[in-house]
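Following this message is one structure expressed as structure tokens.
The complex appears here without one of its protein chains, the remainder shown in place.
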Amino acid sequence: MFTFLVKRLFQALIVMFVISLVAFAIQDNLGDPLREMVGQSVSEEERQVLRDELGLNDPYLTKYTRFITNAVQGDLGDSYFFKRPAAEVILDKLQATLELVFGAAIIIVVVSIPLGVYSAIHPKNILTKVIMAFSSIGISVPVFLTAIILMYIFSIELGWLPSYGRGETVNILGWHSGFFTKDGLLHLVLPCVSLASIMLPLFIRLVRSEMLEALSSEYVKFATAKGLAMNKVYYQHALKNTMLPLLTVGGVQIGTMVAYTILTETVFQWPGTGFLFLEAINRVDTPLITAYVIFVGLIFVVTNTIVDLLYGVINPTVNITGKGA
Amino acid sequence: ADITVAYDSDPVTLDPHEQLSGGVLQMSHMLFDPLVRFTKDFDFEARIAEKWERVNETTFRFTLRKDVKFHSGNALTADDVVWTFERLKTSGDFKGIFAPYSELKKVDDYTVEIISSEPYPLVLQTATYIFPMDSKFYSGEMDGKDKSSIVKHGNSFASTNVSGTGPFVVTSREQGVKVVYERFADYWDTNSPGNVDKLTLVPIKENATRLAALLSGGVDLINPVAPNDHKRVKSTKGIELTTVSGTRLISFHMNQNSNEALRDVRVRQAIVHAINNDGIVKRIMKGFATTAGQQSPEGYVGHVESLVPRYDLKKAKQLMKEAGYEKGFNLSMMAPNNRYVNDAQIAQATASMLSKIGIKVDLKTMPKAQYWPEFDKCSADMMMIGWHSDTEDSANFSEFLTMTRDAETGKGAYNCGYYANPKVDQLVNQANAETDPAKRSEMLKEVEKILYNEAAFVPLHWQDLAWGAKSNLQVDPIVNALNFPYFGDLVVK
Amino acid sequence: MSNTDTKMLTRWEKVKESDFIYHFKRDKVAMVSFALFLAFFLAALFAPLLSPTNPYDLMAIDIMDSELPPSWMDEGDSRFLLGTDDQGRDILSTILYGSRLSLTIGFLAVAVQLILGTIIGLSAGYFGGRVDSFLMRFADVQLSFSTMMVAIIVSAIFKASFGAEFFSEYAVIMLVVIIGVAEWPQYARTIRASVLAEKQKEYVEAAQVMGFRAGRIMFRHILPNCLSPILVISTVQVANAIMSEAALSFLGLGLPVDQPSLGALISIGFKYIFSGAWWITIFPGVVLVSLVLVINLLGDWLRDLFNPKLYKG
């Protein structure tokens, strides 16, 4: 496992190097960062001067070498908009996103597993059909709509829940958390639910279909013959076998959620990384975008490493280190 | 009273000289006070300057108030104003506005004189941009860096620290999340009816979310309110919609360089006649815009009453025929889709209207980040551009949009129509040196008429401004066409 | 071969081939779903014949007709059965035309994802070791670039090599490539995970002992056993691709605004949610939902069909 991690760490570096190369290459296609920094009446010459100052007119290689030399020293450049080191900005916003994703993930796990299992066990039941129909609708209703409808019902009409932002947070060892105040928790509800709503149908369906496969296996039959409680058969024997694809899909989805919860965060004005990314694109905040993309690469490498590790733990027949039998 | 205000964005900096943009000016009016400020109908109201007078063609004198204190506790004197002026001259964004002036001179501790190199008519207009800064506070060094420096990228003292004379002080600021303003205890304007003790500004990007925040009571005031949502705001009990006709002109430029047909004045006229801008205002803008037939909105010196929109499909077809384009032609069009209110829809509607006179439009819309580089290149035959005059003056429109492009003088910098008319250039230049308002007005009106007749560009409308607020906020008195509400004077019942 | 043998063969062939049809005919849900799907497909295919107006013809639309409610409502206009959108396009016609684009993009993009993901996932899982590391890290790189970024990259590359004209002309193909390329890692990782588990099973070893080529073992033996997550993801991805297209078009990286697809129509409609013009988003929304529902039902049915252990009656 140690060797595995060392190997992965090394691979992660390569991944991030490649990402930085590509991210840097596309910068010029994102738009003109100057436009967002100056007023409309500033002349083109003025802008050229600023461009020179920022080193935007340098050739790709010069820019890239400069970037990579700094990056090696841990400096990914300063965001134009935030005027702070990009990495710092991202880490700041990440807290909000992680809490959002964590909340959504809990909802997904808590809802999708029982529903998926139930509908696999009773494939012909009415409730199953309802669940499946709902999940189909869920897939095709865009988040945006879900979010607005939720907002409409729960904050405008009923006035129970706040409609935007994070609310009150408490600082725990430098982590600003909304999980420990009532206000913070209330603010979490709607964004988490609507974020979960996009992923839920996928997971319900996945649990169900994998579960159906597992239920037709011999070991489930034998587990039943052993006289185990049916719940134990379903939720331990069968479910553990459905965990494998679930884990993989889950891993990718969590990574994606951390990285690109753009819509949810935008609708709820959630100060997280997805929103940050969208704004950075809008403002052509290139240092921030580059840092961000590299950082997302890291997220994926990390989540996928964890997934692969867990995979090896759950499935003993798979040898993660890749060595032969 | 404590209120929360939701805007679509928050100020990018606390330095009033860093960027000339709506957000920064909104911030400036809360933390600072200008020498004078606009009233609702483009008149001037005394702020830091108590009195003003024109001394001669090139000199203008301001008498300052004596009881003004900065947030730091320092008292304001003429030195601060001079210091501020000097700093403005070094600001990339603002130096253009102050280019006509050679100097700001201290006469005594509470009197200053501003001197232009040529006779200059727009002194008061430009004085609205002079927000005196606390020279003592901003002088010196911090961490080896000059506190007064204006930095566009990267951190500076002034972008995070403030000492102004305004009604509010910043007590906390988390960029992109919120800014908390609290009433400045020693504010000089004791006559101000304003009773807001604490104002929290939160940026909410999404129109629907901002509206929801207002409807659910999470915030007290929002701006902007999308035209689609006006009905909803108006019909909600306890919430009021306040609108003001705006001065931002939305228009299309017809590129004579890239499309030969557009060089023909008849074709340009045909296009102007084919576009039902009334329809656009009514249907797309839901009536929350003023149909335009010229650059200057009402209230501007160059505004000509008679230059009305001229939608007339028959005439348009006729003109096309005359120009020899009976069969029409192809034309490319570009527009942003997140810059102006309903920009992409307006472009689409325009394209469809043009198709009725046989012009086949290839329309491309894109986010502003991508649009501006295209606009800089004038990539399409028709490009949308919105313009707001920083000086609330007619000449400004022409300077940037319709004067002959000239890289040296910087005139016509946004003229993607490549329209060029020496007469217009001459008239605008003259007007900019004419201090007699009446004469000046004549010149600028003349300009508008020429542009109208030659169909130099396609005027669509002036965007209106709208605020949605709880009824206990008396919004109407503090808002204006410039979109920086004077929150210091806001009364909350 | 004797006469009886050839007879045998035909009967045998019949028996063998008709499995699919046989189960199909006995499953009402599958039949109804398929019929609906076919209806959507045909409606999209023959949109120009079926729709009352051509919504992509700028000549035919008038801004003064915008936001009219469905014809049965008070302010409705009999010309526009389901009302009009913000530009005055007939919603019904736009749905028909838009489905055409959306369906093409949705299915083709998913096909691209599926093919890329399957090949990469299978290879990574089956060969393991360096191949696996390389492909999966490649997937990580890919994941780091959201669809939006991929769109920017792809469009930049194409603009640079073929010019802007090319891009707008082949927008549909571009979108398919972009959405296809952007989202294959999901498949690749899922398939790889399933392959890792399947690879350990004896039937794979048996196939190896038979001397089959790696490709054959991967595609013919392992892949069918990894089918169920693939089907689930695919049905979800079709809906995603349709909405992604709308998002990309907004970024100016897709279809022109004056040719709204189903997804674009729904997105446009959002702006009108609070203003009461619900029909702009609801009708196309209902179409999308039912389309996805049908696809899902067919997907479920296929999944069950491919699992011989489930008794299908």
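By letter and in written order, the chains are A, B and C; residue numbering begins at 1 in each of them.
The criterion applied here is as follows: a contact is a pair of C-beta atoms (placed from the backbone, for glycine too) under 8 Å apart; a residue touches a chain by one contact, two chains touch by 3 or more.
Rule of thumb we're sticking to: contacts and distances are computed from a predicted model.
**Q** Quick one: the chain not pictured, UniProt calls it what, "ABC transporter ATP-binding protein", "phosphoenolpyruvate--glycerone phosphotransferase", "Dihydroxyacetone kinase, DhaK subunit" or "Multisubunit sodium/proton antiporter, MrpC subunit"?
**A** Record says "ABC transporter ATP-binding protein".
**Q** Please work out which displayed chains the absent chain touches and list them by label.
**A** When the entire complex is considered, the left-out chain reaches A, C.
**Q** For the chain left out of this view, which of A:L94, A:V189 or A:L228 touches it?
**A** Of the listed residues, the one touching the omitted chain is A:L228.
**Q** Would you indicate which residue among C:V32, C:I115, C:M210 or C:V286 is in contact with the undisplayed chain?
**A** Per the contact definition at the top, the residue touching the missing chain is C:M210.
**Q** When the complex is taken as a whole, what residues of subunit C touch the one chain not shown?
**A** Residues touching the hidden chain, for subunit C, are 1, 5-6, 8-9, 12, 15-16, 22, 200-203, 205-214, 216, 220-221, 224-225, 227, 306-311, 313.
**Q** For review purposes, identify every residue of subunit A that touches the missing chain, sorted by number.
**A** So the residues of subunit A touching the unseen chain are 1-3, 216-230, 232, 236-237, 240-241, 314-317, 319, 321, 323-325.
Assume only the chains that are shown with their structure count from here on.
**Q** For the pairs B-C and A-B, output the one whose chains share more C-beta pairs in contact.
**A** A-B
**Q** Relative to subunit B, which chain's C-alpha centre is the most remote?
**A** Max centre-to-centre separation from subunit B belongs to C.
**Q** Of the chains shown, whose Cα mean is nearest the mean of all protein Cα atoms?
**A** Central by C-alpha mean position: chain A.
**Q** How many angstrom lie between the CA centroids of subunit A and subunit C, rounded to a whole number?
**A** The answer is 23 Å.
**Q** Distance-wise, how many Å sit between the C-alpha centres of subunit B and subunit C, to the nearest whole number?
**A** About 46 Å, centre to centre.
**Q** Quick check: how many Å separate the C-alpha centres of subunit A and subunit B?
**A** Centre-to-centre distance between subunit A and subunit B: 39 Å.
**Q** In subunit C, which residues are in touch with two or more of the other chains?
**A** Residues 270, 273.
**Q** By residue number and range, which residues of subunit A touch two or more other chains?
**A** Counting only residues that touch two or more other chains, subunit A contributes 30, 148, 281.
**Q** Quick one: which bits of subunit B touch subunit C in the complex? Just the residue numbers, please.
**A** Subunit B reaches subunit C through residues 207-208, 211, 226, 228-229, 231-232, 276, 279-280, 283-284, 286, 337, 344-345, 347-349, 351-356, 361-367, 370.
**Q** Which subunit A residues qualify as touching subunit B in the complex?
**A** 30-32, 35-46, 49-50, 53-54, 78, 80-84, 148, 151-152, 155-156, 159, 162-166, 266-269, 271, 275-276, 279, 281-284
**Q** Residues of subunit A touching subunit C in their complex?
**A** So the residues of subunit A touching subunit C come out as 7, 11, 14-15, 18-19, 22-23, 26, 29-30, 132-133, 135-137, 139-142, 144-145, 148, 201-202, 205-206, 209-210, 212-213, 216, 244-245, 247-249, 251-252, 255-256, 259-260, 277, 281, 293-294, 296-297, 300-301, 304, 311, 315, 317-318, 322.
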